[in-house]
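Here the complex is missing one protein chain, while the rest keep their positions.
Labels run A and B following the written order; every chain starts at residue 1.
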Amino acid sequence: MKHVIVGGGPAGVTAAETLRKVEPTADITLIGGEAGPPYCRMAIPYYLAGNIAEQGTYFRHEGDHYARLGIRYLNDRVEAISATDGRIRLAGGVDLAYDRLLLATGSRPAMLPAPGLDTPGVYSCWTLDDARQIAARATAGAEVVLIGAGFVACIIMQALAHRGMKLTVVAGSSGRMVRSMMDETAGDLIMRWCREHGVSVLTGQRVAAIEDGPTVVLADGQALKANLVVVASGVRPNSEFAAAAGVTVEEGIVVDGYLKTSVEGIFAAGDVAQGLDFSTRTRSVHAIQPTATEHGRVAALNMAGRSVAYRGSLGMNVLDSLGLISSSFGQWQGVAGGEAAIHLDAARYRYMDLKFDGDRLIGVNSVGRTENLGALRGLIQKRVRLGAWKDRLMANPYRFMEALVAVTA
Amino acid sequence: MLKSLHIDPDKCTSCLLCELACSFENEEVFNPAKSRIKVFTFHDQGRYVPYTCTQCAEAWCMSACPVDAISVDRATGAKVVSDDLCVGCKVCTIACPFGTVNYNHDTGKVIKCDLCGGEPACAAMCPTGAITYVDADWTGYDKMRRWAGKTDAGPQAHA
Partner (left out) sequence: MSWQGKILRVDLTKGTCTAEPLNMEWAQRYLGQRGLGSKYLAEEVSPKVDPLSPDNKMIFATGPLTGTAVSTGGRWSVVTKGALTNAIADSNSGGYFGAELKMAGWDMIIFEGKAPRPVYLHIEDDRAELLAADYLWGRTVWEVEPAIREKHGDPMLKIASIGRAGESGVMYACVMNDMDRAAGRSGVGAVMGSKNLKAVAVRGTQGVRVRDPKGFMQAVATARAKLDPSPVRKSFTRHGTMAMMDTANRHGTLPTRNCREVQFDGVDKVNVATMTRVRLSDGKANLIGNKGCFACSIACGRVSKIDPSHFSVQGKPKYLGAQGGLEYEAAFAFGPMAGVADLEALTYANYLCNEDGMDPISFGTTVAAAMELYETGAITGKETSGLALPFGSAEALVALAELTARGEGFGKDIGLGAKRLCEKYGHPEFAMVVKGQEFPGYDPRSMQGMGLAYATSNRGACHMRAKPWSDDFARITPDNKANVVKASQDEVAAIDSSGICFFATNVWTLDDLASQLDAACEGGWTAEKMREVGERVWTLERTFNLKAGLTKADDTLPERCLKDAAKSGPAKGMVAELGKMLPEYYTLRGWTADGVPTNETLQRLAL
């Protein structure tokens, strides 16, 4: 059996390793589109912050890891798939045959609808190479304008602040921070915290253009001169060549309950895949690390012919914004008819918002708490009927760990 | 035969000596806030439940870690965090469905039970035999482990 895995991110690497585990003799090729060994995007901020060396972002730390596992690792880019004859074409000219193909190509930064993105000094922060370039220019005291205030932008902000840079964040017209994982209360707390910690956050502003300098020009004419501009305003899936091969693509590559695409023999996993959402039971793109590895694992098992259903991924995130830690799980927006247990101590930057459906926990937003956070995932993902504990959580939502212990022990 | 922590809440008196032993073993300070094992009190039932990592087979924390900072100690089966590799991203802390991987603000890394390399300090300190270190087969953790593996429809909570 010939397995070809496109993408050297967490989804691809996990898939390759899982395949090797269950199929000791299969032929496995892993193709990474960037130079160097497979690394993890989400470790980039720690490299940027100066906490780790480049090697610290690598998935595996032994140099011969992939060779030892008999995984052929290629640095190249896939340009086209020919599904009918089971072959792919690489940019370097090589043509590879596959029996099973996994698309784990992740996503790339979305383009900002404004002119001047190619101005010198403007970067996205998505690849290790981006990070190298930024690191080379991110000297302490330098002024940096960060465009975007989403989850990834906030993580980059933390890293740049750690380097001692002076930060201005353009949060966009919504005026909110981490809108995709946090409700308004939590977003406001985070924004207030960032401002108190010396970051200037601009809200209600659209970027009109980037001019030489680099200078970020806002819609109201305000010009922000900087040493460095980092654009982190969203991503889009690397799915074009899949679409061209007839694979169904919506927000991402649509996969079924076994991570199969619409085309026989082709699977997809990770940021590029639009898979089953645990909470909503619909299909969506999650673009988070835990989903990527779980996708990778389940896709690999199915590629190996084991019929393993995917339980659906739970949206969850933990964010450190200049020392203020927040988290988000599942349906934090709540559902119609469901109750909420909310505790807010704005002065101390503490917030806990549990969302219920009946007596089951379905979503959480939290700020300022780190202890036992995973228990929230446990309660949600096991669909635990809380019974009497629901009332206790209504009175004090921070007792979630006790609730979990009461249920499991 | 691998051993694991066997916890018998019926014997626990909530003295927290396990928490003191744990924080001392790992940080040389008596500080329950830094303990990898935590005793939960259910006052109106007169029930006290020590709780820590089960070293579950799924190892959610390990597979979620982006930089391979969590690995299996071959001698004990424990999932162990390498301080050198951990970047402090905290993904493991939300991935662990038991809530037993925790972030340590002082070090910027995470902490979890590592079975003290095979001589768990909590078990040694426990005065009642509520925590013992025994052959993995017959521990009460099996129940939790099964729970960890289940995907859906958890049990009804009892008060």
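Keep in mind that, in the parts below, a contact is a pair of C-beta atoms (placed from the backbone, for glycine too) under 8 Å apart; a residue touches a chain by one contact, two chains touch by 3 or more.
This one's a predicted model, so the numbers in the text were calculated from it and none came from an experiment.
*Asks:* Among B:L17, B:I37, B:A78 or B:V110, exactly one should touch the missing chain; which is it?
*Replies:* In the complete complex, the chain left out is touched by residue B:L17.
*Asks:* Since one chain has been left out of the picture, which residues of chain A touch it in the full complex?
*Replies:* 343, 345, 350, 352, 395-399, 401-402
*Asks:* Hey, which chain B residues sit against the chain that's not shown?
*Replies:* Answer for chain B: residues 13-17, 20-21, 23-24, 27-34, 43-48, 125, 127-128 touch the chain left out.
Everything that follows uses one rule, which is that only the chains that are shown with their structure count from here on.
*Asks:* Mind listing the chain B positions that touch chain A in their complex?
*Replies:* Touch residues, chain B against chain A: 7, 9, 38, 40, 42, 49, 51, 60-61, 63-64, 66-68, 85, 87-103, 105, 108, 143-144, 147, 150-159.
*Asks:* In their shared complex, at which residues does chain A touch chain B?
*Replies:* Result: residues 10, 14, 40-43, 46, 51-52, 56-61, 289-290, 293-294, 297, 311, 316-318, 320, 325, 327, 329, 370-378, 381-389, 401-409 of chain A touch chain B.
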